[in-house]
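Only one protein chain is missing from this complex, and each of the others stays in its spot.
Letters A and B name the chains as they come in the text, with residue numbers starting at 1 for each one.
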Amino acid sequence: MHTLLVILLSLLLTAFSAAQEAKIPAPSEARQLGVAVPDVALHMPDGQEASLALVWAQKPVVLALVFSRCSGICSPFLRSAREAVRGVPGAGLDYTVVAVSIDPDDTPERMAAMAKGLELSNDPGWIFATTDAASIRPLADAVGFDYRWVPERQQFEHPAALIGIKDGRCARILTGGQVTRARLAELVTELRGGFVSVYPGTTNVLFRCFDYDPVRGFEFGWGMLVLVAPTALGLALVLLIFARRRRPDAHLTTTHAP
Amino acid sequence: MTTSTDVVESTEAPVAAALRSITLRWVATALVLFPVLVLLGLVMRVAQSDLVPDLDATRFYSVMTLHGVGMVGLWYTAGMASVCFLLSRYVRVSVLANKVGFASTLIGVALLLVSTLIGKFGAGWYFLYPLPIRPLGAWESWATVTFFAAIAVLGVGWTIWSLDVLRAIASRYSLTEALGWGYLRGNVQQEVPPMVLITTVSIIGALVGLVTAVVLLVLYAVEALGGDAANDALLMKNLVFLFGHLLVNITLYLGVAVVYEVLPHYAKRPWKTNGKVALAWNVVLVLVMFAYLHHLYMDFAQLRELQLLGQVTSYLSSVPAAIMSIFGTLALVYRSHLKWSLAPALLFSGVLGWVIGGIGAVIDSTIAVNLLFHNTLWVPAHFHTYFLMGVVLMLLGGVYHICDKASTCERKAGREKLVFWLTAIGGYGFLLMFYIGGAASIPRRYATYTGNISDGQGLALASVFFIVLFLAGLVIYAIETGRRCLGAAKAS
Partner (left out) sequence: MTQLLALSLFLALSVVCAAAFIAVARSTAAPEDVPYEATAKLRARLFWVVLAVLLVFLGLTIPYTPYPDESAQPDRVVHVRARQFAFDFSDRPFPDDATTDPDQAPLTGIATGDLVEFRVTAMDVTHGFGVYDADGALLAQVQAMPGYVNRLRMQFDTAATYEILCMEYCGAAHHVMRAALDVEKAN
């Protein structure tokens, strides 16, 4: 019964978030690519202060714009992002996920509570912070993230996106409420300077030549075996034929003419 | 060039009448099929030149497919038939296996004709995945099934035939002997003629290619029958070019084997296996497995290491060819007692075609150049040089030699000269239009040239003229050879 309720609720939320997304378009990667992201202050709990530039100076940033009061997409979105991040090693080592609030009423403590709810409080790969009220809009604009306050619902209407920032510039944007491991791996790989060449098809692929895992890079797949098999089989046939006993034939020329 | 009616004395062991009869049947088939397939090529160039407007594009592409598969199959089998005949001096090849090859080829050709001309199947000769199963209404699925049935019949028949030729070689030589390793070690138990060495290398390559085709067909079948599972397009492309590139490369080597065997008769000098010849062909056997990678340069998703390997192996595979076979041909003929007639002239100029095609190929196998030449007319330019002015001339020379030996008809020097010059001028003129088209960025496999590539029309028109010249030479050749063929058939 409880499970059913959760499923129903999440379905509802998804439907709701889909409706939300339809109203405000998600950021366009192509339009934002290479756009400079403004450096904004990051206020964290216990009075800790940092800035976005300080973070990206150390390692590439995966930015999520959220707010703690969100009754829609933010929580399921961050939960899926959390699962995806766990599947893509390197968070805290060579990339950092920064969740910044777009709500001027948010406080560092409320963001900390949000982190706690997601069991990410002490995770070195994640930063939950607020920024100065005046910095929110310029930051969101720079990454093409549109949002607006809807007074009757007391909510922000906004899309869901993960924005990859490398050296202070927009490098890659993933949109949609569900972050999958494969998509995040794609984003992180590109932040590291790599590229993902395999387009994830919906169909089941029989054998792949090269199993492409964006995190681990190229690996030879079963398909490579399929590619090598004919050569091996052909050579085996040849060996088999030549394994027979030979007998000389008197009728045949023994030397090469003329 | 002078021609001579001197009959070079035959040192051949008597060839079994049955083998001679099946070989003559191959020759007759080739003499009919080749001009017909050339005509299909002519039809395409006519359509592209806009001489005859409104050739239905679906028709164009099915003609293209028939022309491609037909030519590849025709010359592979012609090479095999010639090699079998010449090889019978050294080893006992089975006539039955030869007949299996012949029967499967006839059935395969019939199925191909139905599939392309009636069913309008038009996925091209290497049927790049997944076009055969996604024609978007251009042809029905029965045409695809018929096409694959044709490929399967040809594949099975040719595999049996190829296995038998290896069996024949194996009944006299060990594998290391047949590959000339004795020469490499300096320990030769019995002499291995180049014919045996090259045929062994070729058939090993051909077997790998044919097994690859089987794997390819199985993967297609699995997809067709196996529900929603699809194949990996990159894997399928690797497989199809491993198969296709091997098969056409091997066909060329069969022609080269004929040159090694027959040209010495005319030059009156021996061409024997030695350590260097053996090394060259062993290197070829390894490199030929990798050279196909140059077909995938423009798939940036392919592993970069494989791309670089493709350029390195494509470059290096020209070394043994240039040093041993091509230089060997020149050394064999240089200041020899060779009296020029049609057979040696065709064999010798076939080697020149191999050289020129090779230059075009090496240029195209350069990744940086391939960016601009891939799938332009440069591609058909270089492989038509290999085929039309290379292996086809070598085999036409070989066939002429075989028929000439078998019959007592007297040779007509004037007609022989005419054949040589018509095919040479027609062939190279036709090829030059392709090369210029490639350099002018005209894409290959276009039913019509419009807009910014309409220059292709004029080039196609010039090609038509040259193809007609070539065809005229070919018809005279067919008449002359046919005469001998008939004479030989009567004699036996």
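Assume a contact is a pair of C-beta atoms (placed from the backbone, for glycine too) under 8 Å apart; a residue touches a chain by one contact, two chains touch by 3 or more.
Since we're looking at a predicted model, the values are computed, not measured.
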Option from B:W340, B:F387, B:F430 or B:F470 whose C-beta touches the chain left out: B:W340
Listed residues B:H374, B:H401 or B:R484, member touching the removed chain: B:H374
Residue of B:G186, B:G414 or B:G451 in touch with the missing chain, whole complex considered: B:G451
Touch with the omitted chain, as defined above, among B:V52, B:L136 or B:L225: B:L136
From B:H67, B:R172 or B:K237, residue that would touch the chain that is not displayed: B:K237
Residues from chain B at the interface with the omitted partner, ascending: 1, 57-58, 61, 122, 124, 128-131, 134-138, 230, 232-234, 237, 298-301, 304, 307-308, 311-312, 315-316, 318-319, 322-323, 327, 330-331, 333-340, 348-349, 351-352, 355-356, 359-360, 362-363, 366-369, 371-376, 435-436, 438-441, 443-453, 455
Missing-partner contacts on chain A, residue numbers: 28-31, 33-34, 166, 169, 171, 173, 175, 193-202, 205
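The criterion applied here is as follows: only the chains that are shown with their structure count from here on.
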Rounded Å distance between chain A and chain B, as computed from the means of their C-alpha atoms: 50
List of chain A residues in touch with chain B within their complex: 197-198, 201, 203-210, 218, 223, 226-227, 229-231, 233-235, 237-239, 241-242, 244, 246-249, 251-258
In the complex, chain B residues that touch chain A: 11-13, 89-92, 163, 166-167, 170-175, 178, 190-191, 193-195, 204, 207-212, 214-215, 219, 222-223, 226, 228-232, 234-235, 238-239, 242-243, 264-265, 268, 270, 272-273, 289, 300-301, 303
